[in-house]
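I am attaching a structure below and will ask some questions about it afterwards.
Removed: one protein chain of the complex. Kept in place: all other protein chains.
First chain written, first letter: the chains are A and B, and each begins at residue 1.
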Amino acid sequence: MPSIDLWYTTRASGLVALVLLSGTVVLGILTAGRARSALPGFARAEVHRRLSVLTVVFLAVHVLTAEIDTYVKVGWLAVVAPFTSSYHRTWLALGTIGADLLLAVAISSALRQHVPARAWRALHWLAYLSWPVAVSHALGMGTDSKLTWALGLLAVCTAGVVVAAGWRVAGAHRAKAALPRTVIRARRSIRSRAAGATPGIGGRP
Amino acid sequence: MRISVDPAACDGFGYCAELVPELMALDEWGFPVVSQHEVPGELLDAARQAARACPRRALLLAGPSRRS
Partner (left out) sequence: MNTALTTRRASRLIAPDALHGPPTLEAHLRRYGPLSLGGGPGAQGRDRLLAEIERSGLTGRGGAGFPTARKLASARAADRPALIVNAMEGEPASAKDRLLVGTTPHLVLDGADVVATVLGAQRTVLCVADSAPEMARSLVRAQQERTGRGRAGDAEVRTLSGRYVAGEESALASAVAGGPGVPRFRPDKSVPLSVGRHAAVVHNAETLAHVALIARYGADWFREVGAAEAPGTCLVTISGGVECPGVVEVATGAPVSEIIGLARLSSPPQAVLVGGYGGTWLAGEDLGVPFAPGELSRLGASMGAGVLVVLPGGTCGIQETALVARFMAGQSAGQCGPCLFGLPAIADDLAAIADGTAAPEVLDRLLVRCGAVAGRGACRHPDGVVRLVRSALEVFSADVASHVHGHPCRGRAAPSGLMAQSGLMGSFRDGWGR
């Protein structure tokens, strides 16, 4: 049924999901580092997990309300298959792709005990991709991207992720400088000889 | 119940030392040293939580009711 409330809910939940996703990604980036912050490492990991659950919840609301609302025809197939909707075909497809990636990460993490470590890590690296995909979806769909406050919100989220990622990359460089040369050589040699099998000292997502 | 570390799996995240500092400490490179292998009753829950929290599943609990 068409309902303006559903439409507002879709847009709102979408934005909230994006903010939560940004927070999840930032914390995910920060778990890799050894930064001694007020929040201990295991707590950061735990908050990251809970934020990711909330993200999925709001994403589900966003998708469901978009489907039920007949104001725009989205089609149930478009929930998982990109490029099958006629409404804002490409931008919606990005949303579908982002949702698919997140779904893969969420399921593999929930069933982590049963998923091989390498597969889990690969899927988790894909999670990084879901963030720019989601942001592009939000901007491209256009519904709220002209609102100043919405753009401001996106800018803050983007800044957060970029800063965290930059910190992580810079930190990795700093850490490498602190390692003895024998260690750096050893690790380089290990990575080239035993491709795919290292448990990932320094290779964490 | 005994607590131990699989050194090959461990990547030095340090969550174990945060959760059960009574049993684990970190060396100068951030890797865990087990200061006490035998887990006293009151720390069993915390030890299980630590084993669950380890991102590399490197913290091992062995003994009666070992489900971590």
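The criterion applied here is as follows: a contact is a pair of C-beta atoms (placed from the backbone, for glycine too) under 8 Å apart; a residue touches a chain by one contact, two chains touch by 3 or more.
The shown structure was predicted, so the numbers you read here are calculated from the model rather than taken from an experiment.
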Interface residues of chain B (partner: the chain not displayed): 4, 6-12, 27-31, 33, 60
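Here, only the chains that are shown with their structure count from here on.
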Chain A-facing residues of chain B, complex: 8-9, 11-15, 18-19, 30, 50, 53, 55-57
Complex interface listing, chain A residues touching chain B: 31, 34, 40-43, 45-46, 117, 199-201, 204
